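One protein chain omitted, others in place.
As written, the chains take the letters A, B and C, and residue 1 is the first residue of each chain.
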Amino acid sequence: MQVIVDFTLVPVGTGVSLSAYVAEAQRVLEKSGLVHELHANGTNVEGEWEEVMAAIRACHEALHAMGVPRIHTDIKLGTRVDRDQHMADKTASVRARLRS
Amino acid sequence: MQVIVDFTLVPVGTGVSLSAYVAEAQRVLEKSGLVHELHANGTNVEGEWEEVMAAIRACHEALHAMGVPRIHTDIKLGTRVDRDQHMADKTASVRARLRS
Amino acid sequence: MQVIVDFTLVPVGTGVSLSAYVAEAQRVLEKSGLVHELHANGTNVEGEWEEVMAAIRACHEALHAMGVPRIHTDIKLGTRVDRDQHMADKTASVRARLRS
Partner (left out) sequence: MQVIVDFTLVPVGTGVSLSAYVAEAQRVLEKSGLVHELHANGTNVEGEWEEVMAAIRACHEALHAMGVPRIHTDIKLGTRVDRDQHMADKTASVRARLRS
């Protein structure tokens, strides 16, 4: 089952700057080989359910290994069986409507 | 890795009443054997990462099998390595503070 | 416009224990007079859009006043114009289906 996901990792019990942790999660995603895209409030990623969830889990493990004691993560995910869809299609179809 | 999760399945492209789908997801969770608790805006569940994610995936499969073409799901999840924690502990520690 | 909301405040840049902050947010909600209910991963609240959002904002202000430098909050909210619905109705209709 293919999923399109947005997720945000929130380290708890650390300092107030989170960019080192977000950067580490980006490195984990890079190694996963999954299509992914950082935005101001999270990261979009798409792929097979198992692979995407394994990548998010690997981010948790990497951050805990950096010393983060507790992590709160938000995941928004979408599955559909009516047709194949990719992340790029979603913004493209909204933009097409805005131009028409 | 243990996780404490809150998740909400939102069927898209169906009628406006969602309770049949939420009930089906409850049946899937019941079969999973995981500790879970329905609330007004989602379901709390805890257990091993793989088992909890497999249960949420099984909910997606069950709803698609009921004819739901598209599902949006929100997951909030927490992991911690400083100590063992369960769902019941979280509300208990807040309530203890409110009484003191 | 009536809303049914689930929200979770995640203090960032503090210690690993969050129960003091969750308890403070419960006190803020208590003062708001809104119907609300704590669960293991957040708090459900319902009421007029403006009042609910003002209560969540008041929680942010209260936590910052306690010294929390940064707060990440998740809100899941629902509005509907087909009929009036309350939090208690949502779980009741799922439970009725599970019994039938």
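One rule holds for everything that comes next: contacts are C-beta pairs under 8 Å (C-beta built on N, C-alpha and C of every residue); 3 or more make two chains touch, one makes a residue touch a chain.
Just so we're clear, the structure is a prediction, and the values are computed from it rather than from any experiment.
*Asks:* In the full complex, which of B:Arg57, B:Arg70 or B:Lys90 touches the chain missing from this view?
*Replies:* Residue touching the absent chain, from the options given: B:Arg70.
*Asks:* Give me the chain A residues in contact with the hidden chain, please.
*Replies:* 4-6, 8, 16-17, 19-20, 22-23, 26-27, 37-42, 44, 74, 76, 78, 80, 82, 87-88, 90-91, 93-98
*Asks:* Considering the entire assembly, which residues of chain C contact the chain that has been omitted?
*Replies:* So the residues of chain C touching the unseen chain are 1, 12-13, 49, 53, 57, 60-61, 64, 69-82.
*Asks:* On chain B, what residues meet the omitted chain?
*Replies:* Listed in rising order, the touching residues are 8, 10-16, 18, 69-70, 72, 74.
What we mean here is this: only the chains that are shown with their structure count from here on.
*Asks:* Using mean CA coordinates as chain centres, what's the chain A-chain B distance in Å?
*Replies:* Computed value for the inter-centroid distance: 19 Å.
*Asks:* In whole angstrom, how far does the Cα centroid of chain A sit from the Cα centroid of chain C?
*Replies:* The computed centroid separation for chain A versus chain C comes out at 25 Å.
*Asks:* Counting only residues that touch at least two other chains, what does the list for chain C look like?
*Replies:* 8, 16, 74
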